[in-house]
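Structure incoming, see below.
Right, chain A next:
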Amino acid sequence: MIVNKHGSPISSKESISPDTSHGMILYVEGVSVSFDGFKALNDLNLYIKDGELRCLIGANGAGKTTLMDVITGKTRPDTGKVSFGQQIDLLELDESQIARAGIGRKFQKPTVFEALSVFENIELSLKGDKGIWSALFHKLSGAQKDKIDEVLETIGLIAERHYPAGRLSHGQKQWLEIGMLLAAEPRLLLVDEPVAGMTAQETERTAELLTSLAGKHSVVVVEHDMAFVRSIARTVTVLHQGSVLAEGSMNEIQENKDVREVYLGEEQAEL
Partner candidate 1 sequence: AENIKVGVLHSLSGTMAISETTLKDTVLMMIADQNAKGGLLGKKLEAVVVDPASNWPLFAEKGRELLAKEKVDVIFGSWTSVSRKSVLPVLEELNGLMFYPVQYEGEESSQNVFYTGAAPNQQAIPAVDYLMNDIGAERWVLLGTDYVYPRTTNKILEAYLLSKGVEAKDIMINYTPFGHSDWQNIVADVKTFGSTGKKTAVVSTINGDANIPFYKELGNQGISAEDIPVMAFSVGEEELSGFDTTPLVGHLAAWNYFQSVRTEENDKFIKSWKKFIGDDERVTNDPMEATYIGFKMWVKAVEKAGTTDVDAVEQAMIGIAVPNLTGGIAVMNANHHLSKPVLIGEIQANGQFEVVWSTPDTVIGDAWSDFLPVSKDLISDWTAPVSCGNFNIKTAKCSGE
Partner candidate 2 sequence: MKNLLHSPGFKKLNSLHFVIAILFITTLYVTVCNLAFAPGSFFYVSNYTVSLLGKYLCYALLALAVDLVWGYCGILSLGHGAFFALGGYAMGMYLMRQIGDRGVYGNPDLPDFMVFLNWTELPWYWAGSDNVLFMVLLVFAGPGLLAYIFGTMAFRSRVSGVYLSIITQAMTYALMLSFFRNEMGFGGNNGLTDFKEIFGFSLQSPDTKLALFVATAVALAFGYAVSHFIVNSKMGRVVTAIRDAEDRVRFVGYKPQHYKVWIFVVSAMLAGLAGALYVPQVGMINPGEFSPLNSIEIVIWVAIGGRGTLYGAIIGAVVVSYAKTRFTAIMPEVWLFGLGGLFVLVTLLLPKGIAGLFASVLNKLDPPTQPANEPQAPSTTATTAAESKS
């Protein structure tokens, strides 16, 4: 493998995989992002362990989505370092290279390929070669078909498999995006508000799904639904105004006065 001086592979053809020998899969160090003078992220540090399920909460506008943008290469930080495993400097890769390296993402606002069917949406997301020639002569293998069926089963869109995704309802699109994420089998999943617009039971199912993914994959979840967070959370990180306000177990967080003030509110009753 050809690597540059930081150890990142230069040729994107090589399948890159993160070096997690130190147990960490994601390093975010001293990252700051500002937009026209507004600091969306402010010297943020975050480390995600390999196989960990991490919940990220924080007030609206705290910078959670921006953080995901930075990790996935959508936004370039002003300062700081982001690396995948020890060796892959994410700031040197573009969005598609990052995706190929094994970071998958579900967007806050569901975005799917509207003209393609649900099935095709998943097909495109499948793990594998994303080059031109393979796309041209690609035939789905049996294993891949099974995988797609399995994903469709999981997200409950079997009946809609041949629907153009543009015709799905909001919640169905949420599910489809999760499905696309599953199909890609990334090492690290970044999930932005997965249960927005889902019923309680669906929320529960999503929680189960995410918990089951942890271990094999590392998962970072952003959510405002506290019931959901509580049901899956081991470690919770609270962002506030672009930096980490608190980190700890759910209980610790709930007791944290600052967090209550800026985020949770004084009531205990969950809404």
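Quick note on selection: all candidates are chains of the complex that A comes from, given by their letters.
Everything below uses one rule, namely that a residue touches a chain if its C-beta (ideal position, glycine included) is under 8 Å from a C-beta of that chain, and two chains touch if they have at least 3 such contacts; residues count from 1.
All values reported here derive from a predicted model rather than from experimental measurement.
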Looking at 1 or 2, the one that touches chain A within this complex is 2
In the complex, go through chain A and note every residue touching candidate 2.
12, 72, 74, 94-96, 99-100, 104-105, 107, 111-117, 120, 123-125, 130-132, 135-138, 159-160, 162-164, 166-167, 180, 184
